[in-house]
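The complex appears here without one of its protein chains, the remainder shown in place.
== chain A ==
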Amino acid sequence: MMKSSNLIKVGMADLQVAAQPDVLKSAGLGSCVGVTLFDPESRVGGMAHIMLPSSDIAREGQLNLAKYADTAIPELIRLMVSRGASVKRLESKMAGGSQMFAFSTGSDSMRIGPRNAESCKTMLSKYAIPLMAEDTGGNHGRTIEFDCSTGVLSVRSVQKGSKEL
């Protein structure tokens, strides 16, 4: 019998790991970046909804690893390996990192979206994980769904419609 898939929600500053046939979903990404990792052999997938580029600026007591690019990606890898994924086989896709509002004042926090995406890429290259596809930047929100059966990342936006990566 085919197992029916579950839709697993990944909230803001959250990360989740799942396996075939489940689907991971993050809704309403703005400057946040949704990063997915996938092992096509074991069909284990993971998604992190990353809010900030670096944990250096964290002032919280108990660090939420899922929130920062530099901590979320290692944590996602660790959890996926414990579910049977191999680091060597991992592939990545990402979406988000837009600038929702354009300002001329240009303080650093205004550029947070692009910085999130850059920081994710730096982390991925550190682990030699290839970035297969991305839909980042712009000034619109996105909802993403990652299918652990196929490794397809669907991206939906209000202004730009839907696409599959």
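Just so it is clear, contacts are C-beta pairs under 8 Å (C-beta built on N, C-alpha and C of every residue); 3 or more make two chains touch, one makes a residue touch a chain; residues count from 1.
The criterion applied here is as follows: contacts and distances are computed from a predicted model.
Colleague: Pick from "(2Fe-2S)-binding protein", "Chemotaxis protein CheC", "Multicomponent Na+:H+ antiporter subunit C" or "Sugar ABC transporter permease" the UniProt protein name of the chain that isn't shown here.
Modeller: Spelling it out: the chain absent from the display is recorded in UniProt as "Chemotaxis protein CheC".
Colleague: At which residues does chain A meet the chain that is not included here?
Modeller: Within chain A, the residues touching the omitted chain are 11-13, 27-32, 51-52, 57-61, 64, 67, 98, 100-105, 109, 112, 139-143, 157-159.
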